[in-house]
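Quick one: the structure is below, and I'll ask about it shortly.
Here the complex is missing one protein chain, while the rest keep their positions.
When the chains are written out, they are named A and B in that same order, and each has its own residue count from 1.
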Amino acid sequence: MLDTISLLIIVPVIFSILFVALPKSLYKILAWAFFILGVALSVKLVMDGTGVVPVPESNFAILENIVFVLEVLVILFILAVSLKYKNWPTLGLGIISAAIFGYTYANVHGAEGAAFNIDQFSQIMILIVNIVGTAIILFATGYMDHYEEHRHLNRQKIFYFTMSFFLAAMNGLVMADTLGWLFLFWELTTLCSFVLISYNMDEEGINNGFRALALNLVGGIAFSIGIVLLATNYEISTLSGIGAYAGTNATAMAAVALPVALLCIGGFAKSAQMPFQSWLLGAMVAPTPVSALLHSSTMVNAGAFLVVKLVPAFAGTNLGTAIALFGAFTFVMTSALALSQRNAKRVLAYSTIANLGLIIASAGIGTPLAVAAAIMLILFHAISKALLFLCTGEIEHTIGSRDIEDMSGLINKAPLLTMLISLGMISMLLPPFGVLLTKWVTMEVASSNPIVSIFMILGSALTTVYYVKWLGTILSTTMDKNAVHHQKPETYFPLSFLGLCIVATSILVFSIYDAFIKPQVATMLNIAPSVTGAGGQFSSEIGTFAYALIFIVIALAILIYYATKNMFAPRMSSYYLCGENSLEKDRLMFRNGLCAYDKSSASNIYLQNVFGESKLTTLGYVISILLIVAALAGGVL
Amino acid sequence: MNSFDILKIVLVLIGAPILGCLIAGIDRKLTARLQGRVGPPLLQPYYDVVKLFKKDNMIVHPAQNFYVVIYVVFVILSLLMLVFGMDMLMIIFVYTISSVALIVGGMSTGSPYARVGSSREIMAILSYEPILILYALAIYLLTGTFKLSALSTLSSPLLAYIPLIFISMLFVMNIKFKKSPFDYSTSHHAHQELVKGMLTEYSGPGLGGIEIGHFYEYVFLLGLMFMFWSSNIIIGLLLAVIAFLFVIIMDNITARVYWQWMLKVSWSILLIISIANILIVYYFYFKPA
Partner (left out) sequence: MTLAKSPWIIHVNVNSCNGCDIEVVACLTPLYDAERFGVLNIGTPKQADIMVVTGSVNYKNVNVLKNLYNQVPDPKVVLAVGACASTGGIFHDCYNVIGGVDQVIPVDAYVPGCCPRPEAILDGVVAALSILENKKKGNVKGKEVKMKGNEVPSNA
């Protein structure tokens, strides 16, 4: 199994070098090869089974040195770029991290060995990173030329290098068990994110890149303090060690609460939870494949991943309740903010933060079923959101705008693309798809805590609203333009593949649960959630989610539609525009009072003056910071 | 699934639209009487639907009637799930599919009137959906499960525990029946807002399908009110009748309001009293497992 693990880290690094070394004309072949290898390797890892894999002692010393050198390089890079661009806050944070690193190196006794922990959760993450991730890189080969052409850039080598290198770091992050190594991968993903956000090299990009870097450094500092505390006070140097230590009794759990809370804050920053959310919104200036890969389906999940992994250390404590409240608060707040946005990528960014908040909230609740819901939501959300981001990118190339209002009538212009993005949106808000199933589980498990569940209820209503608005807009037929035909395979294959993944995972939800999530939760909390899956129903002691029934009814509805379609011979007609239609021109043109022609249009309601960013952001900061302070206080007391 | 269940399904499939049709007929008759008119025959909604199916199928977008099928099918499914006492939260999600189908169907036609109507209906979701889910949450807090079949284990009827949610639900009925003062997305009768709102471009069989869907939806909605006293069928039905009369009387004594007004009322009053009710239930009746 160690071979597969090392291959999962080495292969992306090799590809990143290949992308730099080979000419642009070969990128498509490289991306296809990378996709196939990524699928093969991740499936191989799942086949290899689970277990803790220690690094052989003979290699440990060399690897530890490599890790040391890389960590130094990371810090030097941060210091260098922040000096170069005279970004003093980042420089200050970089110096603090350097100081902590120096202190750790000098005073904290290093670990004796290192290990990788492959459990079912890691397997799921590996599947997401290597299948969805490489599919996104494949999409990028059909996307970046057009993107750069518009912006007069020629930095694709850096783009592909960083994207592939990021996959290596991400693979390391989800597999590493040693906290020191985990932290290195953690910082590497932060750096990749910084490089890719600043990709356009304009002022906005660089500023947003630095904001992301600075906020993630804050999280990183909390993370490293947590590691130092764990190592000096409790001699814990592995992630699984925290759970094992805390799992012994309540006193141990209370003892590690402070470092665990600090690690969680690191996770919150990475997942762009409420006080840190601005970096993820700023990150939307990056090319869409970057948003799809780093800022929705993989890197931001690392924060939620860490929090879920730490569940054994806070399940059932006050710290857990505080985390649940915090996550649920972020969910409702960012859902409200998403409601007021017209920019599709910002809507998706807020929706990502909201869903990560939901994951963190269910991790905070900490019952076996809640943890199962959190892990499942990570999986389903990653697939749906990757699809949504990629489709948004392709829409931007098709119509030249990412404003939701401009997308009205997209179904006439790009039918396949519209179908795919509609599938993505429907999977985010309606049953029987996976995201809603997990949202249902989350709401059911949260119901024992009324405040958390009220937050979730409000957030879920808001989620419905902002997606339905967008869904209705793209499906409306207000554009008379003809369909476009630039359906490149490297663009539409990843999209269709992700769409198929959504349907397949939703149909196979119980098998996925049985194979991955149940054993994972059983090892983490020593109890498996009592869920049965007979007859296509996902049922726990508090409720039943009959997903198979709904799939059947959808199929039935489609059958009924096609059976009755020709019973009533349809006759096309023009719109009702008070009879003032102008039939020669656009179907929505009408004759106005001056006998000139206007185009009629209607726009959606955004409630800017209630849920606008200027109204809610400050409130969100205040409450979320209070909640974090409460979590920390709960950890100490 | 035994033969009794199948009988139940058949009964719902056939009985609900008849009942819904009568409800709609009574509504029109009562409204007429309240206005000092004779009003149409009781079976008028039935005549309307039959007529609509005999009309030309005039469309502006090839797929617009697909959304009608989705709407009707999922309304029926949510009604069946209610009858079989399944998971309340699930029922609400399934019911959301049908509401979304109608909204997207309206928007898909592309008509500006329909789009404005649909936008307003989306705002209606924002105002009633949280209350519906709070209702489900109350059921969980009281019985320890979201399954409606567990309501029979309660010692007192639901209404005794959650009277405030009952009041909120009365207003939800008003919104969902699309009656004044909340009939700004579309309305059933001839008091038009924005031509016909969401349904402007539907005609003939498409509209007929929507009307049949409404019949099922009426039964489903009144079924939700029935659940407040499901242990006693007579009182349960009485509650449904009270809700229905409330809707009709409100319809006749109020004027249409802005959607902003509805959002304000529902988030500032209805939601707050529902949440207060939930907290009361939580502190006095909830027993953690």
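We adopt the following convention: contacts are C-beta pairs under 8 Å (C-beta built on N, C-alpha and C of every residue); 3 or more make two chains touch, one makes a residue touch a chain.
Please read these numbers as outputs of a predicted model, since none were measured by experiment.
Colleague: Of B:115, B:147 or B:196, which residue touches the hidden chain?
Modeller: B:196
Colleague: Among B:9, B:32, B:241 or B:257, exactly one should touch the missing chain; which is it?
Modeller: Of all options in B:9, B:32, B:241 or B:257, contact with the hidden chain holds for B:32.
Colleague: Extract the touching residues of chain B with respect to the undisplayed chain.
Modeller: Residues 28, 32, 35-41, 44, 47-48, 50-51, 54-58, 189-190, 192, 195-196, 199-204, 207 of chain B touch the chain that is not shown.
Colleague: Kindly note down the residues of chain A that lie in touch with the hidden chain.
Modeller: Listed in rising order, the touching residues are 571, 573-574, 576, 578-581, 583-584, 591, 595.
In this text, only the chains that are shown with their structure count from here on.
Colleague: Between chain A and chain B, what's the gap in Å when you average each chain's C-alpha atoms?
Modeller: 36
Colleague: In the complex formed with chain B, which residues of chain A make contact?
Modeller: 408-409, 411, 429-431, 436, 440, 443-444, 447-448, 450, 453-454, 457-458, 460-462, 464-465, 468-469, 471-473, 475-478, 541-546, 549-550, 553-554, 556-557, 560-561, 564-565, 567-577, 588, 600-605
Colleague: What residues of chain B sit close enough to touch chain A in their complex?
Modeller: Going through chain B, the ones touching chain A are 53, 56-62, 65-66, 69-70, 73-74, 77, 81, 86-90, 93-94, 96-97, 100, 103-104, 106-113, 115-116, 118-120, 122-123, 125-126, 129-130, 133-134, 137, 140-141, 144-147, 195, 200-201, 204-205, 259, 275, 278-279, 282, 286, 288-289.
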